[in-house]
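Structure incoming, see below.
Every protein chain of the complex appears in place save one, which is left out.
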Amino acid sequence: MEQFIAVFNENLFFIYLLIFTIILGFEVISKVPTILHTPLMSGANAISGVVLIGAILLIRTAGSDEYLRLILGLLGIILGTINIVGGFKVTDRMLDMFKKKAK
Amino acid sequence: MEQFIAVFNENLFFIYLLIFTIILGFEVISKVPTILHTPLMSGANAISGVVLIGAILLIRTAGSDEYLRLILGLLGIILGTINIVGGFKVTDRMLDMFKKKAK
Amino acid sequence: METTFILNLSYLIGVLTFVFGLRLLGSPDTARKGNMLAAFGMTFSVLVTLFIPMDDAPNNYLWIFTGLMIGGLIGWRTAIKVKMTDMPQLVSILNGLGGACAALLATTELLPYFQGTLEMSNVQLAIGIFALLIGLVSFSGSLLAYGKLQGLIKDSQVKLPKHGIINLVMLFTVLGLGIVLSFFSGPSTMFFIFIGITLIYGFSFVAPIGGADMPVVISLLNSMTGLSAAAAGFIYQSQLMIVGGILVGAAGTILTILMCQAMNRSLLNVIIGGFGSAGGAAIGSDSDGKTAKTISVTDMAIQLFYSQSVVFVPGYGLAVAQAQKTVKELEDLLDKNGVDVKYAIHPVAGRMPGHMNVLLAEANVPYPKLLDMDEANDILPNTDVVVVVGANDVVNPAAEDSPGSSIYGMPVLQVWKAKNVIVLKRSMSPGYAGIQNPLFFNDKTKMLFGDAKHTLSELTKEVKTL
Amino acid sequence: METTFILNLSYLIGVLTFVFGLRLLGSPDTARKGNMLAAFGMTFSVLVTLFIPMDDAPNNYLWIFTGLMIGGLIGWRTAIKVKMTDMPQLVSILNGLGGACAALLATTELLPYFQGTLEMSNVQLAIGIFALLIGLVSFSGSLLAYGKLQGLIKDSQVKLPKHGIINLVMLFTVLGLGIVLSFFSGPSTMFFIFIGITLIYGFSFVAPIGGADMPVVISLLNSMTGLSAAAAGFIYQSQLMIVGGILVGAAGTILTILMCQAMNRSLLNVIIGGFGSAGGAAIGSDSDGKTAKTISVTDMAIQLFYSQSVVFVPGYGLAVAQAQKTVKELEDLLDKNGVDVKYAIHPVAGRMPGHMNVLLAEANVPYPKLLDMDEANDILPNTDVVVVVGANDVVNPAAEDSPGSSIYGMPVLQVWKAKNVIVLKRSMSPGYAGIQNPLFFNDKTKMLFGDAKHTLSELTKEVKTL
Amino acid sequence: MKIGVIKEAEDNRVAIIPSSVKKLKSLGFECIVEQGAGSNAFFPDLAFKEEGASISDRTAVIKHSDILVSIHPLDLASYKLCKKDVLLVSMFAPFNDKDIEKELSELGLKALSLDMIPRSTLAQSMDVLSSMASVAGYKSILEASNILPRYIPMMITAAGSIKPARILILGAGVAGLQAIATAKRLGAIVEAFDTRSAAKEEVESLGAKFIEVEGAVEDKGAGGYGVEQSEDFIKRQRAEVQNRAMNADIIVTTAQVRGRKAPILVPKETVAKMKQGSVIVDLASSTGGNCELSKDKELINHNGVWILGNSNLAGKLPQDSSTLFSNNIFNLLKHIYAAEDKKLNPEDPIVQGALITMKND
Partner (left out) sequence: MKIGVIKEAEDNRVAIIPSSVKKLKSLGFECIVEQGAGSNAFFPDLAFKEEGASISDRTAVIKHSDILVSIHPLDLASYKLCKKDVLLVSMFAPFNDKDIEKELSELGLKALSLDMIPRSTLAQSMDVLSSMASVAGYKSILEASNILPRYIPMMITAAGSIKPARILILGAGVAGLQAIATAKRLGAIVEAFDTRSAAKEEVESLGAKFIEVEGAVEDKGAGGYGVEQSEDFIKRQRAEVQNRAMNADIIVTTAQVRGRKAPILVPKETVAKMKQGSVIVDLASSTGGNCELSKDKELINHNGVWILGNSNLAGKLPQDSSTLFSNNIFNLLKHIYAAEDKKLNPEDPIVQGALITMKND
């Protein structure tokens, strides 16, 4: 408990930030029309590929001979990049449907 | 500039928080129907009475003989309380109009 | 440690009540709950602030409770007694008081510095000056807005020629002084001069704005009060004040912009103001100089939606606009909300006998909803809102009370006996008989100009959002 | 100092692009822009992360670029080549890869600890385990979801009896192991066992869920990936990952809930799953065992709104539902968007000669929009969508191709020649002639069950949001 | 005061109906009704009696009335039997019957002509021209669609598709507008034409199409009023109307010009080009007809085209048109005898307009 209180008090603004991020996440989505559920899901999925950043940092900081780290990191980069590139592109394709016709 | 960068780096999460607060403020309001503009204004106004907290802290920390501070603080408390109490109450009265009729 | 935790946690809760309160305020169904929630959070935070143990704080509870009692009493009574129509003024003055409070705090904290009894960092100083400036503008501006709305002060009394330029000059002066004070300090006289000029600027800022633009200004001042509260929060290192204040500031700003959009104006246009005091001039006035009042689509939608009984009075204009289906759609919507809707058909409405019957039958209005003149005149006095849709001669009170009129003696629909009358037509021009209609200048009457079909479909749109 | 600043600022910008990107994704008009914005922010952040100078970092750019190239190529090609109808699978697998990536990172960071070559604080350990757990579940769950959607795996192949209980037990095991590992550490074998069980749990979690519930699960797994990315962010102290991950987690969660609401189910119900694989069973199947496919109101609304030509085929059901005005309202909306709308009237539609004419005249459908059978059959092959509203016998292809049928030889509306057919009726029951209708099992046909008036008004509501 | 009600010779209507008798009584008027006056309009004598009227024979009614009400004027011989200070109320139509004014004046009788009531908003409740024209407009479509050997609405049936009938209304006054409304109800495609500038808006206010010709001269300076159109324009306009007439299944003509012969809108040539079985209803037949071939009060078939000439179609809806007529009369009497002393106010614009003899008596 002591520890928890300390963490809380020390990271107060961070906790605010976390909570606000969550609220914001809810807020931006909450009034979405049904038809956008799938593209939105796909877009959010692409964003979650942000984990790629971690993979890059992993390799950049890995020693040039730490092959396990490097290989795992490489795999991570490949997976993350597929997620990001494929995710944004496929979202874009889905949204292509909503192009307004010339009226 | 140096100073600015330092402040920025040190208070990074706080800056995030500020920005997110602003976005959140925008976000919660942005889809409000016209008819709620006035009550919303009134409600927001009541919330801005939060400055009362400052007045209370001012008096609580003022020396018992710092009369200038005490009097200014008292005035602050009166004004802030009017703002808060009047603000919430009047908002409530406005919103009374929207009570759903029994159908 | 633990008290800090409790305080932090309480303030976090307080902030969240504000966020969710504002959010709930954004929809008619939950608005009341939202207000309650925010009020609850506020009370809670105030209580915590009051009673949280503070190391060797003198507390001075007597002062505090005196202030709370006085303020609470005044606030409550005013809020209870104010007439519905005077609400905007009240909001304005309340907001001014909030601004004043922030300004007071800032002054109290800054005064020792300028008197040389206290050291302060540049950042602290700048934030204090910011809080002071914004709070003062909000205060004096809101006071003037109150005076204008309450009718105590007329636009013409405070508006100077080239007011826009004057304001710009004052703004720069105030900002300049503020910056000088923050970064280079100055004597306490300069501080007081700053306060004085800023107060005057707040006044002058609002002076040229008038009429329908007032709510926008109030909203703008409101968001300013929020910002000043946030700035004051920095002084007291209170996250609640900071986050709450910024939240209100942001929400107020976006609200201000939305209000401008709803009036089809830009914010700049409103602030520079002066030109275009919202259509008032386009409306005619009767021989006694009385002017007809207009109503907005939104207000009308609310009024219809929340009334018990509505009577539509169709006339030739309904036919011209071919709005029969639209009026039926509106009827259906109101009906669903439990409003009792009827149609009052005057025998000579339209341009042929039974003209209205033909139209309403086409829109499938059921026969029992159609009242002829006598039936209608029986129920009109108990009707909440009468909506006159493109009718004119058939609702002209001159037929009853001006013996000189060419239609004197013709029985008409006595719509003016209802509690409210709203007339939908395109202009003030007369109907078939070519005579003016005193109904339009009646105290109970509001006009909504525009093609009836367009107006009615806007109304249905608005009602659907309720 | 300055590089940190640049990094911080860049990540702040990245986060903001995510926030606004998601926000813009929420409205059809701006969704594309939103996606682009987020993609831009992502690219920008990745570039900054790549090239920001780091003190004595080995960099290993070769490894990195190899990975980026391979991943980018695969991602791009798959996204381009996938069929529109296979999108959900793709999203699922992509999401799984994201989860796998997070799990990989966590493993890499945790492994040295469990091998005893590195010290870690409890908090770090717990966060790492959390990232690992969630990432693994997301990975294996998404894989199974992909397999199911792609038709590689059948529900029945992976669903065990009492699967709900099995899952619950596994969940507790996984959580328990995770907690033990975080707080009390353990041997590396235990760590590997944890990984194994968690992977199996992810599989098992998705196994009992099927049919229409798959998108919900994918969305749920998606928000999990977000959370694991955030947890991984803690390891690397990257605000971008933390805030971005949490944002996606929150948005994904609310989206999951919204999706459940749209299906009138609760999330719990979906997860415990199994029962109620969304109405599929209620639908009949023809003698060849072909089943009729349904369509959602939303999908239908989009299809109508974005097509060039729509033909309504009214039948007796339109009359029973008294939906003539509603269909007209829908027509008006489509018309406004430039869709060419016509009505095809079969000579014997309804229950009396001219039944449809009477109804559509009542709704004021202009005569030129009414096509008789021959005119309609001419244009049907070039029609994008035919909407059959409560008609049955008059669109029965058996009249043309099954000599045994009691209506063989009657000329009918050849709706099956159009590009798409959507049939609105309440059930699979036959019409007046009492015979089954092969149209419902046609590949081009989708059914939308429910009272025609209700369905049509839901459709208009949906179309209005487009 | 006694009000006499006469049985109409050639009309099924009656000028005053039982319910009005009662209302008149409450104003202090007494009614004497000729035997069988209302029977053709389905108001039996008994009903009159129940509301307080007395039933008499014709001569008695004429002799004892202070106010003698009829729809159509009686013959002079009958009027000679009247009381000296009687007020005759009827549709004397002094514009068409140029002698009537002189003849009645010579007899020394005060006559109020119902068709001379000013068409002001105030007088509309007494305006029998309006109420009867409205009935006639309604009835014209019923008659025409009953004569027409075809359907009016569109019908897509197993036995073939029937196109909606095209109905053309010429003259969009009260009768024309009512005809438009009725025709629209039955599902016809309706077009109309009139020379009045307000007519376009009125026609369109009923959802029908107004026949317009491009190239109308519009003078912005004229403040919205129509201006004189070119010869060429008028010609093209007429041609356009003829064009529509040829394609019409039903034509209803209602164009009248006060005191003059009705304008010819459907000449012989047009009729010759019309479809077999088509119908023309000419409401202006009593003043010469809008169709060149129409004969008043007759239904003729001209080479397969039916032409019904009848300016008195209101008489064919006797019950309701009697009711409306009677209400008009009641409103009129109530208005003109509103003064305490039950004397006509010669200043009243309605009395002034409608009194065709002894104005200053």
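As written, the chains take the letters A, B, C, D and E, and residue 1 is the first residue of each chain.
By our rule, a residue touches a chain if its C-beta (ideal position, glycine included) is under 8 Å from a C-beta of that chain, and two chains touch if they have at least 3 such contacts.
Keep in mind it's a predicted model, so treat the numbers as computed, not measured.
When the omitted chain is restored, the residue from D:Gln157, D:Ser406 or D:Ser427 that touches it is D:Ser406. Checked against the full complex, the candidates E:Ser113, E:Ser145 or E:Thr254 give a single residue touching the omitted chain, namely E:Ser145. From the options E:Ser131, E:Thr253 or E:Thr270, the residue with contact to the unseen chain in the full assembly is E:Ser131.
Taking the complete complex into account, D:His355 is the one of D:Lys148, D:His163, D:Lys328 or D:His355 that touches the chain left out. If you put the missing chain back, the residues of chain E touching it would be 12, 41-44, 124-125, 127-128, 130-131, 134-135, 138, 142-143, 145-146, 148-151, 153, 155, 157-160, 162, 182, 185-187, 276-277, 304, 317-320, 323-325, 327-328, 331.
In the full complex, chain D makes contact with the omitted chain through residues 316, 319-320, 322, 347-348, 350-355, 358-359, 361-362, 393, 399, 406-411, 432-433.
Within the entire complex, the positions of chain C that touch the omitted partner chain are 345-348, 353-354, 356-358, 361, 367, 370, 372-373.
In this text, only the chains that are shown with their structure count from here on.
Our note on geometry: chain D versus chain E, Cα centroid distance of 68 Å, whole angstroms.
As a whole-number value, the distance joining the C-alpha centres of chain A and chain B reads 33 Å.
Chain C has residues 19, 23, 243, 362 in contact with two or more other chains. Of all residues in chain E, none touches two or more other chains.
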